[in-house]
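With one protein chain withheld, the remaining protein chains of the complex are depicted in position.
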Amino acid sequence: MAILEIKHVSKFFGGLAANADVSFTMTQGMIMGLIGPNGAGKTTLFNCITGYYPPSKGEVLFKGKLMNGLEPDMVCKLGMARTWQKVRPLAKMSVQDNVMVGALCRTGSLKKARELAMEQIMVVKLEHKADFPAGRLTIGERKKLEVARVLATRPELLLLDEVMGGLNPSESEEIIQLILDIKKQGITQMVIEHDMKAIMRISDRIVVLNSGEKLTEGSPQEVVNNPEVVKAYLGDFHA
Amino acid sequence: MKPLSLITGNTRGFSIPSLIIGIVLLGALFCFPSFVQSPYALHMMILLFLSTIMGESWNIIGGYTGQYSVGHAAYYGAGAYGTLVLLQKWEIPPWYGMWAGMAVAVLLSLIIGSICFRLRGPYFVLASIAVAEIVRITVLNTPAVTNGAEGILLSDLPPFKIGGTVITDFVSKVPFYYISLLLAIFTIVVTWLLQNSKLGYYVQAIREDQDAAHSLGISLSLYKSIALAISAALTSLAGSFYAIYIKFIDPSTVLSLDLSVQIVLIAIIGGIGTIYGPLIGALVLVPLSEALRSNVIAQGLINCGVVREDSGVGIFLKEHLAHAHVLIYGILVVIVILFMPDGVLGFVKKKSRDWGLGTGKGLDR
Partner (left out) sequence: MTSSVLMQAIISGILVGGVYALIGVGLTIIFGVMRVINFAHGDLMMVGMYLTYFLFTQLGIDPFVSVIITIPTMFIFGGIIQKLFINRIIGSLPQNQILLTIGLGLIMSNSAMLAFTSDYKILTTSYSSSSFNIMGISISQPLALSFLITAVITLLLYWFFMKTDTGQAIRATAQDREAAQLMGINVKRMSIIAFGLGASLAGTAGALISPTYYIFPQVGSAFTLKAFVITVLGGMGSIVGATLGGIIIGVVESVGAVTISSDWKDVLVFSIFLLVLLIKPAGLMGKSST
């Protein structure tokens, strides 16, 4: 069953098209990889899906419901949550308080939220830092916090924006395992990632964006063997 | 560490020693009028409580939510005028009139919120000033209701009765002392409750990062508006109290931009986003401004022999320093922002950490 349908979504800034007529569908429980060279419009698409920008054209349907024009907070309450490429810890609040803010999306009780938060903190293995101010975490810990916090909102669809960016190989491996564990819980995920090896391992399907348009879509194998994808990436590297 | 942790430390739970200190302090404050009869001392204490109420109220929107209002005089004035206009024109006692003032304040806050809380950037600060100025000019220009620039002088205050029994008749300062003390405690309790509620977590998340908060299911305009409404309601209480205590109000004392700035200062100087910051701010500012106003400082400098009374400088200081107490405020703000951006409380916290006082955990929060 389709959990997310993107239908002909375009986003213009002034005359510039950051996304042009992008369409694809995600089914329940899958991991969709979203790749493309820098400036391909990946994060813009995330923003369009999660309510940060209204799409200029096209429709975003989540569980069959039209999401255009909904504010990000409503999008989150409906079960679609995202992380940020540039992590956004609530710096002065502790790790636990950060995750509690996420958990409070589903409960009004602080006690309940604290328990839910602790569960997610254990999932990402940050329990030894639970009382630490989030602003003093390392980049790897911040990325994990970002995931724990967003998981605490109990999403059905999770959009991860470069959660491995800037991490060392062992930290990346931890995140990969985390993403696969989240999949086992039945949560659908869309993942933006630059590390091709990682994205090949975790994705069920991959959408490639280039200059705002969908270049191709397919299984990881199909995508790496597509000459156009290679060209787009080489073009990017030589630019 | 122990006495320090009472003010700087873990604000979530109460440790036993801090609880004891708190109870002793409260006991002393409640017994204070039995030992000290001096009206001047009582007056100073009342001003201290009043400043605490103002600072704590502002702290809810400015400190916890991170939305800087430089127009809180509007809410203060709404409380003051709401109470006195009803009392003078229709003889409605202040303990009813203050609710009307509060309603006006909350209504104003909702208007500002609906205009600005959709926007990012400095717009809220600017709009808060604009609305406060509109209120001030409106009061100034509707003398039929507000007496305009002349202000309202309260001729007599009815005694407070419950079912025919007179509880108090307001002849001494003592009833005012207790009312303001209770109000101050009330605002601190409200702040504590806020900090330990979903609303408190949400507004702090908004302060730290609006986009992150938004993505975690927090409606920005809703929670900012709630915080502002609570802040406005409490500020209007301070205004109502001021009006019946001083018995005279005019636009330049209860609706001025200077007052708005002063309210911000109380919180900033103490340290924003903490329960006790505004209390510390009031403890610093009230004695300081009183010392400047009453020329204690100029006289002190003369008495110490720093300047001679009959010298040009001495005469100049005696004549002008009292009028320029705002100058000292200005210097204080600049110093605080440049050298103690987290206020006195944050400064003490940081220093105590640098000097190795305390055991990290409580202080980290």
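Think of it as A and B in the order they're written, each chain with its own count starting at 1.
Note that a residue touches a chain if its C-beta (ideal position, glycine included) is under 8 Å from a C-beta of that chain, and two chains touch if they have at least 3 such contacts.
What you see is a predicted model; the values in this text were computed from it and never measured.
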item: Contacting the left-out chain in the complete assembly, out of A:S23, A:S56, A:Q85 or A:T107; value: A:S56
item: Contacting the left-out chain in the complete assembly, out of B:M44, B:A103, B:V125 or B:L154; value: B:V125
item: Residues of chain B in contact with the chain not shown; value: 62, 66, 68, 70, 115-116, 119, 121-123, 125-127, 129-131, 133-134, 137-138, 140-141, 257, 261, 264, 268, 320, 323-324, 326-327, 329-334, 337-338, 341
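We adopt the following convention: only the chains that are shown with their structure count from here on.
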item: Separation of mean Cα positions, chain B and chain A [Å, integer]; value: 44
item: Contacting residues of chain B [partner chain A, same complex]; value: 196-198, 201-202, 204-205, 208-209, 211-220, 273, 361, 364-365
item: For the chain A and chain B complex, residues of the former touching the latter; value: 50, 52, 71-74, 76-77, 81-82, 84, 88-94, 97, 100-102, 104-105, 108, 110, 113, 131-133, 149-150, 153
